[in-house]
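The other protein chains are all here in position, but one chain of the complex has been omitted.
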Amino acid sequence: MKRVLVSLAMSLAMAGIAIAAPVTLTLGYPSGDSKVDIMKDIVKEFEKRHNNQIKVNVVVVPIANQASAWGSYFDKLQTMIAGGNSPDVVRIAIEGIQTFVARDLALPLDEYMKSDPTALENYGDLAPKLQAPFVIGGKTYGFVWDWNNVVIHINTDLLKAAHLPVPGPNWTLDDFLKYAKALTGTFNGQQVFGFAVPNYYFGTEGWLYANGAGMLSDDQKRGALDDPKAMQVIQLFHDLIYKYKVSPVPDPQADPVNLLYSGKVAMIAAGRWPFGTYAPNNFTAVALQYIPLMASPRKVVFGCGAFPVVKATAHPKEAYELSAFLSGSYSQKTGIAIDSIPCRISVMKQVLPSTKGQNWQIFQQSADIALAVQSPPGYPEVAGIFDRYTSAVYADQMDVPTAMKKASDEMTQVLGSQNQ
Amino acid sequence: MTTNDRSIALSLGTLRRRAKGFAANIILFAVGCFFILPFLWIISTSLRLPKDSFSLPPAILPTTFDLGNYAEVFRAVPFALFFLNSLWIASIATLGQVISSSMAAYAFARIRFPGKNALFFFLLTGLMISNQIIVIPQFIIMAKMHMIDNSWSLVLLWLVNPLGIFLIRQFMLSIPGSFEEAAFMDGANRWWVFTRIFLPMSFPAVTVSAITWFIANWNDFFRPLIFLNTWNKMTLPLGMTVLKGAFGNGNLSATLAGVTLSLVPALLVFIFGQRYLVEGLTVGGLK
Partner (left out) sequence: MKRAYSEAIQGYAFILPALVIFLFTIFTPLVGTAVLSFANFELIAKSKWVGLRNFAHLVSDPRLGVIYGNTLRFVAILVPLHLVFGLLLALGVKSLADKRLISLYRTLFFFPVFVTTASVALAWLYMFSTSFGLFNYYLKLLGLQAVPWLNSPSMVYVAVAIFSLWKFVGNSFIYYLIGLQSIPITLYEAAKLDGASARRQFFRITLPLLTPTVFFVMTNLIIGAIQIFDEPYFITSGGPGDASRPIGLYIYETAFQYHNLSYGSTLALSLFLIILVVTLVQFSAQKRWVVYDNE
């Protein structure tokens, strides 16, 4: 009897201790994103809702360089884990989730979803196409928070100067070319180009999808830039620079967003992120439109981000709750004001109208026709191959068929060696 | 030669000398302009609205004086804290380097001991391995010693400077041996000769190695990135990347304001150190 009482007392005491001691979680957020302060506000709300039983530290993970932001983010995460202070929850975008899972760093969340579904706050509100990339091999690794796509931004000041209306959604490639030519010239004494070629993976993928092609094969095991439809797109970009002369030669590390709002280029291919630059500079003379319709049905590329839980966490249940909260409507409403798009359908409806650009609706409409950017394991190397060969093409140093064939072959090789 | 001819010859000589001096001045001035140009652009742009940053014709001189960008820098990053972090780490590391390098350089320049050349070359191999690659094994070592997220790890890794040893040794090799001999004959010991003769006479080399090492440590971005985790311990270059990230590419002027601010400490260190690069270090006793 006495023994039973003692063990009962001990269990009660231990339970008491478990209830009394607050859990501290660490949230890792990359420094390249401008939202650290906002994250701190969001986690305060989370702490409040949990009666301060769960405390969250936001840890900024410095990014070594923008060019390989995800690569250096990963390395830093790995060094943190190796050094013994792994974050519990981290921000990961679609470009990194495959690698994160492949390296066995991510915690599958399905069992927690089943035992505590309320934390998710209506899972169905997460636009299904956008949530899909974070469900890998049938297991859920994160809940999407924000996303971005690629459309065309047009500087309306330059448009007015050329006496052109904002193009409609079904404008063709010929229309686009006419616009680009009309928008190339001198304006206010400055040289203006019609269009800045998107010499980055995400932007080009947008155009490839619009032409019914893609960087990689559908199973993401082979490079597909040597497909005729893909080569068409790259050849188009090359001709825009050298044949029609409506595009400037891309400089390394040049940012098209700067070119648009400073009026040097009339059209660029980007998502909602440029508004993070437009807003502080009070630039509102912008109109949006889909990439010209080249192949039906229209497909718009998207990338998204979530907050997966690190497998090495000591508090999986609490970490799951944080991860779920971060994709909730409070978090999305507060955190995704300007430069990306919330993933919840309900929040999209609330937030997007504040976008200061014409045709902002296409951000919401495109969620239904969105196709994920191809981000296999080994993404950094694949993107590196893309950069190398396109830079050679756009510098007029290599012809398109040769470059694309070589790029595809190298990509296939890289993708094949990922399992070693 | 008549007196007239001689005076003409003299004045021609003076003229030629003056012309050469004049030419040298012009060229140096031109080169100086080339050197200062990018900095002027950086400073001017930091005082300007970001929209006008890249316009042509370029505005090299400030047109507006918008100090708001500088305020932004202090708001976004705890500049003063990071500055102090960088300062103490770089200072102690440099001090340690000066001691270890000058001692070793003296030995390699002036003392005979077996294996001297081999050991010198051995130390030099430290320069030959890629800086970034070696950080990985260094990280593993520090992790095993539980020194991750400890700022002292950054000091420890910077206490030996093979280039400094090399530089100071070269310098010491040019110091005539007569000094040493005289001192030894007077009964001085090695340490005295080192600290009272060779070290002062090598001040330029020691100063240059100290300055370059300080700068290298100050600007080192890679090691703090990997070895530090706590926000408050971070150094200035890390803070700068956060700055660039926080403004993306949008607020270029603010980024450049941060850049300008981070130049100030480096400049001060150099100006302070200049005194030791004094001309004509022919310390008394040479003649």
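Order of writing sets the chain letters: A and B. Residues in each chain are counted from 1.
By our rule, contacts are C-beta pairs under 8 Å (C-beta built on N, C-alpha and C of every residue); 3 or more make two chains touch, one makes a residue touch a chain.
Note that the structure is a prediction, hence the values are computed from the model and not measured.
The residue from B:Ala71, B:Leu84, B:Ile136 or B:Ala182 that touches the chain not shown here is B:Ile136. Mapped onto subunit B, contacts with the missing chain fall at residues 21, 24-25, 27-28, 31-32, 34-36, 38-39, 41-42, 54, 56-58, 99-101, 103-104, 106-108, 111-114, 116, 119, 121, 123-134, 136-138, 140-141, 156-157, 159-160, 162-163, 165-167, 170-171, 173-178, 190, 194, 204-205, 208, 212, 215, 219, 221, 237, 240-241, 252, 255-256, 259, 262-263, 266-267, 270-271, 274, 277, 279-282, 286-287. Across the interface with the omitted chain, subunit A contributes residues 64, 67-68, 71-72, 74-75, 78-79, 81-82, 99, 103-104, 191, 193, 248-254, 259, 264, 378, 380-381, 384, 387-389, 391-392, 394-398, 420.
Convention: only the chains that are shown with their structure count from here on.
Taking each chain's centre as the mean of its C-alpha atoms, subunit A lies 40 Å from subunit B.
By the touch rule above, subunit B contacts subunit A in their complex via residues 49-56, 139, 143, 148-149, 221-222, 225-226, 229, 231, 234, 238, 241-242, 244-252. By the touch rule above, subunit A contacts subunit B in their complex via residues 30-34, 36, 59-60, 62-64, 66, 72, 75-76, 79-80, 82-85, 190, 255, 257-258, 261-262, 264, 276-277, 280-281, 283.
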